[in-house]
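A single protein chain has been omitted from the complex, and every remaining protein chain is retained in its original position.
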Amino acid sequence: MNSLDPRIQRAEPRLSRITEVQLPPLDHWPTYEVFVQRTRGGHAQHVGSLHAPDPDLALILAKEQYARRSQCVSLWVVPTEAILWTSAEDEDLFHPATDKSYREPQGYLHTRERLEKYRDRLKPLS
Amino acid sequence: MYGNLVVRPDDIENWGKKVHEEDPEKLAEFEARIDRGEKIEPHDWMPFEYRRQLIRLIEQHAHSEIIGALPEGTWITRAPNFRRKLALMAKVQDEVGHAQLLYSAAETLGKSREAMINDLLSGKSKYSNIFNYPAKTWADTAIIAWLVDAGAIINQTTNSKGSYGPYVRALERICWEESFHLKYGYDSVVHLATGTPRQRATLQDALNRWWRPLMHFFGPPDQQSIHTEKLVRWKVKLATNDEMRQQFLDMYVPKIWELGLTIPDPFLHKDPDTGKWIYTDPDWEEFWRVINGNGPCNKERLAVRRFAEENGRWVRDALRPKNAHYVTPLA
Partner (left out) sequence: MLENLQTLILALADDDLFMGHRHAEWIGLGPILEEDIAFASIAQDETGHAQAYYQILTDLGLPSPDEWAFRRQPQDFRCAHLVELPNFDYDYAIALLRHFLYDAAEKVRLQALTQSTYEPLSLLARRLQSEEKYHWLHARTWIERLGRSTEEAHQRLLAARDLLWPYAWALFEPLPNEPEMVSAGWVPPSQTLREEWVTLIQPILEPIGLWKEPPAPAELTPLLGARHGHRSPYFEQLYAEFTEVSASEPEADW
């Protein structure tokens, strides 16, 4: 191959002899999901996935692909197959059906109002 | 309710045939979600056509990155000082990194990385045409890092407003890394433009050779393009080719002229009334010739990728776990 690239010239003649390549399934290894904890005190956050042959290499390779520029105090990897997830059809599981403000701070906005009303009733008597 | 998605890698080919069987209720919900500006995530119901088009789009983008690593990668060993050598190493590393992120995003839709690479190497899947041109000199790397990356940023910024979660997340990181590429490219260009007469001359020569591929970068003019109403509706295509080309010209032609360089199109000017850039039609026959395999570097680009894959096969084979099975990445 007549290339301007000296690296390619050095790969000849073997380079030109490779005419067809078919990668079988899993040729590029299974995947791991990557989590980065950016600061102490912060949550580890999912940042993406990568292909790796085992957990140690998954960590080693994830360090450069997911933390070479990013601030990171800790890096986690998990095999993709280890993760269980809720399906899109079941998103409604997360929607409450009735008013549950009894368990939220904003369910208690009227307390002050009740006290004010009571004190207003008392004023003419003093 | 719980589970992981096990998709046979080549199911994709059959899905397109089912496009007329879409559930109208689910389709309406899907489109309403997109209209509300919400993202579609991998486990959502989606029309087969949406899945198919997105895989194609993201896959092509991934291929463009890994192929795009080649013209500039050529010059790493010949970079003229530490700063440029390190920056070029980092830039080309980023391109490989972007390919990794984009293949991962496309994988969430159910096509395996191996299937995508096979389609690239067989010529079935395309990549950005601009990488079928050679980086002949060091000055070419400056022009590429500035103006080709500028075009890519416009493309990527536009697409980052799209509807598919994993692609949008990948693009956010890519856009951020690309901003260094642009600064590096411009810095390199300015050094050449303000350098010796020979440096200026090689820079002008590089610009002369890259101008037409740059004009082709955003694809054929809108009147020549296939109608893509569904892709617009589904926020897969977010701007027209001409809109992005105009944006590029508006942002970069003044900057090019500011350097004292000439653009090899004497007709190029901005219409004061419409605010649109007028230019000589950049020979779309050449565009089609090159994208269909007859450009200066098409054969070389794929030959190198075939070599890299085949050369690395023993390494991947050596470490592949015995009982591995394929699981689609999550997000």
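For clarity, chains are labelled A and B in written order, and residue numbers in each chain start from 1.
We adopt the following convention: a residue touches a chain if its C-beta (ideal position, glycine included) is under 8 Å from a C-beta of that chain, and two chains touch if they have at least 3 such contacts.
What you see is a predicted model, and the numbers here were worked out from it, not measured in a lab.
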Residues belonging to subunit A that touch the chain removed from view: 6-7, 10-11, 14, 28-29, 50-54, 56-57, 60-61, 63-65, 68
Residue numbers in subunit B that touch the chain omitted from display: 66, 69-70, 73, 75-82, 84-86, 89-90, 92-93, 95-97, 99-100, 103, 138, 188, 191-192, 195-196, 198-199, 304, 307-308, 311-319
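Note that only the chains that are shown with their structure count from here on.
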Between subunit A and subunit B, centroid-to-centroid distance (C-alpha), Å: 24
Interface residues, subunit B side, partner subunit A - complex: 1-4, 9, 41, 43-45, 70, 73-74, 77-78, 97, 100-101, 104, 107, 112-114, 117-118, 121-122, 134-136, 169-170, 177, 299-300, 303-304, 306-307, 309-311, 313, 316, 319-321, 324-331
List of subunit A residues in touch with subunit B within their complex: 1, 3-8, 11, 14-16, 18-31, 33, 46, 48-51, 53-54, 57, 65, 69, 80-81, 83-90
